[in-house]
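Here the complex is missing a single protein chain, while all its other protein chains stay put.
Order as written gives the chain letters A, B and C; numbering starts at 1 within each chain.
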Amino acid sequence: MLNFTVRRIFLVILVAFTVSVIAFFLVRMSGDLATALAGEDANAQEIADIKKIYGLDRPLIIQYADWLIDALRGDFGASLYFPETVGELVAMRLPTTLQLAFSGLIISLLIGIPFGVISALKPDSWIDRISMSIAVAGQAIPTFWMGLMLMVLFGLILRLTPISGDESWQHFILPAFTLGYYSTPPIMRLTRSGMLEVLAGDYIRTAYAKGLKPLRVLFKHALRNAVIPVVALASVQFGHMLSGAIVIESVFAMQGIGYLAWESILRNDIAVIQAILLIVCLFYVGLTFISDLVNAWLDPRIRVS
Amino acid sequence: MSNISADHQKLDPDEALRSNMTRHLFRRISAHNSILIGGTVLGAIVFMALFASLLAPHDPFSQDLSKRLLPPFWMEEHNPKHILGTDNLGRDYLSRLIYGAQISLMIGVCTAIISGIIGSALGITAGYFGGRVDAVITFIITTRLSMPIVLVALAVVALVGGSLHAVILVLGFLLWDRYAVVMRSATQQARNMDYVSAARAIGCPTWRIVLSEIFPNVVNNLIVIATFEVAHAILLEASLSFLGLGVQPPDPSWGLMIAEGKEFLLFDPWIITIPGIALSILVLAVNMLGDGIRDVSAPENRN
Amino acid sequence: MTPILETRDLECSFQISTGMFSPKKALVAVNGVSVQLLKGQVLGLVGESGCGKSTLAKMLLGLQRPTKGNILFDGQPLEKLSQFERAARVQPIFQDPYSSLNPRKTIFEIITLPLSVHKIGTSRDRVLKAKEMMDLCGLASRYLNSYPSQLSGGQRQRVAIARALVMKPEVVICDEPTSALDVSVQSQILNLLMELKNELGLTYLLISHNLAVVEHLADRVAVMYFGEIVENEDTEQLFNKPRHEYTQKLLNSVLAPDPSLFSRGV
Partner (left out) sequence: MSKWTKFVSFLIASLFGLSEAHAGKENDTLVWVTKFEPPTYNYYDQTLREGVILSRHIWDSLYWRDLETGEFKPHLATKMEYSNPTTIDITLRKDVVFHNGEKFDADDVVFTINEILNPENKYKNRKLISWAKKAEKTGQYSVRLHLGKIFAPAMEMLSTAVVMYPDEYYKKVGKNGFARAPVGTGPYKAAEVVPGKHLALERNESYFGGAKGKANISKVLMRFVDEPNTQIAELMSGNADLIWRLNKEQGKKLNRVSGVRAVAGETMRVGYLQFDSSGSTGEHPLKNIKVRQAISHAIDRESIAVNLQGGGQVLDLFCYPTQVGCESPNAPKYSYDPAKAKQLLAEAGYPNGFEIDFYAYRNRNFAEAMMGFMAEVGIKANMEWMKYSALRDKVRKDEVPFNFMTWGSGSVNDVFRITSYFFNHSSDDLALDPDVKKYLDAGDGTIVVEDRKKNYSEALRLIAERAHALPLFSYAYYYGMSDDLDFQTTPDEIVHLYRAKWK
């Protein structure tokens, strides 16, 4: 187990390093930073001044090394746009995104698992068809379109929810639903197939044969086993939601890191984009790392291979 | 098709024991149904795209600023010449929708092809050779998976500028992960088959084993993933367009049409509803087709 | 009589990594094996699963590189032969005819694959050749364009035999050729193998669990135990007077049948 853990940590570090290289060079090549900094009406001399002041005239490799060493110390540099450091900025915005992604995940689990269970209990019935249609439709509707439609319906026509912003928990209802709905189909499918498999297993039949109550069998035995892979999937979905938050946050004007990333791309705020790319990547790698560990702990066979 | 039904004639005794026959039949029927519906709808859209120049009532690029934003036929004040109304620059909306099918399909299909080639090449290589090669490719896959697609796509498109080619290339080079993962495990399975050993014992060169022994046996996975990736790419392009960095005008991709209609969302929702529904139907059809193919070919995967 | 195929102190070991920072351990699968196949004879190879039989077979087929030792073919080191030349002389028949035939290819393509890889004959020739081989192996030629999934297990194994023999090899390595088949079909295939051997002058290495089969077919029998050959005798002698303790156990277990020995497979 220790060996396995050490190996995975090594991989995590290697992945993070690679992503840092990609993030740095990808972002640095996009347009001239000094021009962006100087604003719309600046002249050539003003831009040259800014280049010098910020050290943007040095070779890229040196700038990368500088950045990496600082990043390892937890210092992601200064935003070229905001007065805060990138670290402060991300710390300020991350909670919103995490709350959004987390509530999105909860919603997708709340929809996905019950529907998955019901359709597994009655496969090929109308309820199975309906839940599968919901799932397929969920993947076919562009998130931003759905977000805007929900906003018009619930925020404007029915006036049930706030329209935009992130001040209170009510503000999270629509965006979390939009984000969560998109992640529902895979969870629903996996629950369904997991349940089908578990229900066909011998021990469930044994449990029924022993005369246990159907509901008890369902919840105590079947669901618990069927849900294990769903939990693993959920951690990966959480990672996806962090990046899905870009569109949602932009639609609902939520000040999370997704929106921050998008804005920063538009204004070439290099340090911020680099940091966010790295952080989202670390989140993803970290989550898969944890779910790997949990899986390995549950299933010793994985450790050996 | 004959191939698939031929495979079905082989009845796995184990399977017959476990699932009752009616359910099995039911699933096959519904799988065929979704292939039928998805295929028909997709076929209609492909037809529309291929014969856009014959079907479109107007030139999709010809503008008339005095006839902007005419409403579609179900609203009052519509113009019978423009069934679905006109867009922001007074161009016929139906014609743009028809031409837009071309662009959206092209993005979906080209992206799926590019990413399919990259992903299968990586996946098959990793699965066939194993060992260090596998470790390196698995690492590449992990790295790719850890990078948020939308964010990276936005950054790259911001770098190279949005255009049809750029969007296709960027998405193509990003969406290969699922192919690689699935093809890798499918290849690992296939390469342990004795027919591969037999081919090697015959003296078959590696490239030939990969191409003619392994590939035909994993290619059905490829088709299923490809359909999902087509849908995925179309939606992603729409998101990129929505955020301002997708296909550039005057090419009318459906995603771009939604993005352009965004500012009219509140008062003229039909402007984004029309391409929105078209897009959803397209993605739905592609997904159904993929689901159907997967269900139909699933029993044989359990070899 | 010179052996057509001979191994000398053949050894094969695998590096097993037990962790990133701990040293690798060697797992020895085949340890100093020396056997001889005489032309026109059948050498039976018996032993428990995991004793190294299949690894030995793989090395003879060139699918696995030996760590140490030599394989001699007609007195020549096998390494000197290219995979191409080797393939023309040694061919395998595998245990499971479901996995040994590519489900995406027609019977014709499967049987003539060796010919097309070795670029022998025109496509017309190949059709004739395929029909000839099918005929030889007792397969109706109407199956020429069928897929393996349309054939029964016995028919599939006939296809596998046809493929193995299409190049006219001198040695055939039969790795449990019948254990995946129904009992009723097993004897048919075994009879076919013996007929072909006599007709074409083949030499067999017959790997099997089924001691009865080995006793019936093999001229000599080698017993393998933990990667080593513990006994290598004429069939009659071995079955009558087993010398090694393990061989005795093996024979006893057959007399008092252990179901686990027979029920393995699919």
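The working rule: a contact is a pair of C-beta atoms (placed from the backbone, for glycine too) under 8 Å apart; a residue touches a chain by one contact, two chains touch by 3 or more.
Being a predicted model, the structure only gives us computed values, none of them experimental.
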Contact set of the excluded chain (shown chains only): A, B
Hidden partner chain, touching residue among A:M92, A:L121, A:L196 or A:V294: A:M92
Of B:V41, B:L69, B:I113 or B:L169, the residue in touch with the unshown chain: B:L69
Full-complex contact with the absent chain, from A:L68, A:L98, A:I127 or A:V152: A:V152
Absent-chain contact - pick from B:R184, B:R200, B:K262 or B:R294: B:K262
Those residues of chain B which, in the complete complex, touch the missing chain: 61-63, 65-66, 68-69, 88-89, 158, 161-162, 248-250, 260, 262-268
Where the unshown chain meets chain A, residue by residue: 30-33, 35-44, 46, 49-50, 53-54, 79, 81-84, 92-93, 148, 151-152, 155-156, 158-168, 170, 173, 250-253, 255, 259, 266-268
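Everything that follows uses one rule, which is that only the chains that are shown with their structure count from here on.
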Averaged-CA centre spacing for the pair chain B and chain A, given as whole angstrom: 22
Gap in Å, rounded to a whole number, between the CA centres of chain C and chain A: 53
Sequence positions of chain A contacting 2 or more other chains: none
Multi-partner residues of chain B (each touching 2 or more other chains): none
Complex contact set, residues of chain A against chain B: 11, 14-15, 18-19, 22, 26-27, 29-31, 123-124, 136-137, 139-145, 148, 152, 156, 200, 239, 242-244, 246-247, 250, 261-262, 265-266, 273, 276-277, 280-282, 284-285, 288
Residues of chain B that touch chain A when the two form their complex: 18-19, 23, 26-27, 30, 139, 142-143, 145-152, 154-156, 158-159, 231, 235, 238-239, 242-244, 255, 258, 262, 265-266, 269, 272, 276, 279-281, 283-284, 287-288, 291
Chain B-facing residues of chain C, complex: 58, 61-63, 82-84, 86-88, 90-92, 94-96, 98-105, 110, 113-114, 117-118, 147, 149-150, 160, 163, 167
